[in-house]
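Have a look at the structure below, then the notes.
Other chains dropped; remaining ones untouched in position.
By letter and in written order, the chains are A, B, C and D; residue numbering begins at 1 in each of them.
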Amino acid sequence: MWAFIHKLGSPKWFYDISERLQPWFWAAAALLILVGSVWGLAFAPADYQQGNSFRIIYVHVPAAFLAQSIFVGLAVAALVFMVWKIKVADMAAAVMAPLGAAMTFIALFSGSVWGVPTWGTWWMWDARLTSMLILLFLYFGVIALRGAFASRDSGSRAASVLAMVGVINIPIIKYSVDWWYTLHQPASFTITSRPSMPVEMWWPLLLMVLGFYSFFIALTLMRTRSEILRRESNKRWVRDLVREDG
Amino acid sequence: MTFRLEARHLACERDDRWLFADLDIVVGAGEIVRIEGPNGSGKTTLLKILSGQLTDYQGELYWCDSPMRQVRSDFLANLLYMGHAPGVKAALSPLENLAWYQALAGESGSESARMKALAAVGLTGFEDIPAAQLSAGQQRRIALARLELIERPLWVLDEPFTAIDRDGVAELEQRLLAHARRGGSVLVTTHHDLTSLGELRRIRLGRGVVHAGQ
Amino acid sequence: MAFDSLQAFLAMGGHAPYVWTAWCVTAALMLGSLVHARAERRSLLRDLKRRERRARSELSREEVDDT
Amino acid sequence: MQVSESMTAMEPRGGLGVAIAATVRRDLILMLRRRSEIINPLVFFALVITLFPLGISPDPDLLATIAPGLLWVAALLATLLSLDSLFRADFDDGCLEQLLLAPQPLPAMVLAKVAVHWLLTGLPLALMAPVLGLMLSLPTGSYLMLAASLALGSASLSLIGAIGAALTVGLSRGGVLLSLLVLPLYIPVLIFGAGAVQAAILGDGGMAHLAILGALLATALMLAPWAIAAALRISING
């Protein structure tokens, strides 16, 4: 077990294994997103209430799911880095954070754009929207903190502490924001209270969600590999690799 | 039990440059060890590693033959560290500054002991003036008073002579010597000549070359 | 197929601006991160190669000095 | 070198109580000696509260509606600003380095420092808030709850904020970054704090809110000292 963790933590091992895994995830991402998009945009039936504006769901929901998952992933990576001192975990965390922020932004943006035809407003202080906005700020904090240190090592550890503190707080924030919303204003329209979706609408959504996850994994593998090269640039195996490469 | 600080195969890299590599150091009771080297050779970095403040190094540290990680709190109870920053609160008087250091060591301490320590570093008459109103050298002398006040076997001192005048330097040298005679040990960096201390163990850092030895 | 013609598809039943901005921004951000990742990797490799070449030439120069 | 005596390794001894007492005393002296440290957050609080009628509208009904929220937000910002200096002075003059090298357990020591901060910042803010509530025509019946919720909530704010302060202490311009790190984490406290006052105005007492604030404080008390200690160790590393 212990040995396995450390093997997993060896940058070279990770570099090699991810090289083999990466193409599969890229292929899966391309296929799933392509099929999902065409299906969702062109073939799924229009919603009986919202008409065609509901097609935003196929980018909105995958992005929203991913945004929350990535933060959990960030915290797990931080924990692994802090407890077992596995540097690859920190490199992954470093490249995951900006992508998570981008996904959060996509969810927020597509949601606001969707809000105009359905709610008649760009933004309202609904519980879920607000907690998504706060998640975006948490991402900004983690990214800014990592960049603020002169020494990369300290930046990594500080960002890890913040990610772990943040992930403990996310359920608390979510719970309190839910509570706050119900306190103030009767729920006129919430995202959850909708008729459950017909299967023709649901299938493309599932494909898109899976596609987004594949994309995230593939991109994270790719950027982590770059990060490994950058940080290990004077290790023997990297120099050999560079030399072989040309 | 007598004490011993040991570093094996110590190496530290900064920005793709090895400050030192494969360094073996043993500091035992009664020794004064001087770390030498030109500016930027890694003296401060080495002292911070040896005192357990910096953790990005390679190699192993031992305290009394146990790995440092396991006996860190034992080690800290034996260490007195003085860095580039003196650790003196400008708004507090010398006496109040020392009182806090005594308490940190777990002693409640007596005022007369603190007065004696301040007298020993030439601050008689300045005991109750806020440190902000003292000169650069006087502020460092407050920090030096800790050497008198708090009983610790291992002293780690980074440029302790900074800003100290000639008489002060001579007194401090005598203090180091006396500590070693009593069986304590001292790890020190300085650009001053420590002629009055006689032959010292030296560790030279610099330009990638590392010499350790008598 | 939920639409009769390409026009209808592009018009999205009057919701074109919303649907297409949301989708385009998403696509732009995802493609952008992909392009950025590739550019990052390429420039990094170029950098490493240059450094490696320099290190090797320095090494050989030292060997020449020694002889 | 001839060694006349022989010195042996010392055992770590307790003295935690002494060390904590001395740290509390020292921080109290430091704050009281520059009395403005204590008064400044209070004046900031008052000034921010006066800005709102100027910027929004002097209409008492409108102000009364938004008063609980404004008071809580302003108090939160005042706490936040005062936090930046919690460890910074110690960092700059090297005392923090010494604190970290002391044989005492670091979480206990930082808890002492945070306690002093709350005593001289959060508590006075809570005591002063009712006066400002009066100025914003806060409805009667909620004054006590305002003070109580602020007193309880600001303790959590101090603890959570200290994590951010510890993370940014080594950075030359941490002030605004600190806000960025800490404000998202403050939101639950704000919601339940302002909620308590609003509940009191609506007449249902708000004890449920206070209980939740207490639970938040208990959680923070258990977790924050360790996070602060870890953050300080990172910051001192550079």
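The working rule: contacts are C-beta pairs under 8 Å (C-beta built on N, C-alpha and C of every residue); 3 or more make two chains touch, one makes a residue touch a chain.
This is a predicted model, so every value here is computed, not measured.
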Q. What is the full stoichiometry, given one copy per chain type is shown?
A. A x1, B x2, C x1, D x2
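As a convention for this text, only the chains that are shown with their structure count from here on.
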**Q.** Averaged-CA centre spacing for the pair subunit D and subunit A, given as whole angstrom
**A.** 32
Q | Distance between the centres, which are taken as Cα means, of subunit C and subunit A, whole angstrom | A | 18
Q: Would you give the residues of subunit B that are in contact with at least 2 other chains, written as numbers and ranges?
A: 56
Q) When you check subunit A against every other chain, which residues touch at least two of them? A) 151, 153, 233
**Q.** Residues of subunit D defined as touching subunit B within the complex
**A.** 1-16, 18-19, 21-23, 26, 29-30, 33-34, 89, 92-95, 97-104, 236-238
Q) In the complex of these two chains, what residues of subunit D are touching subunit A? A) 163, 167-168, 170-171, 174, 177, 180-181, 183-185, 187-188, 191-192, 195, 198, 216, 223, 227, 230-231, 234-235, 237-238
Q: Please name which positions on subunit A make contact with subunit D in the complex.
A: 134, 137-138, 140-141, 144-145, 148-151, 153-154, 157-158, 161-162, 164-166, 168-169, 172-173, 175-177, 179-180, 183
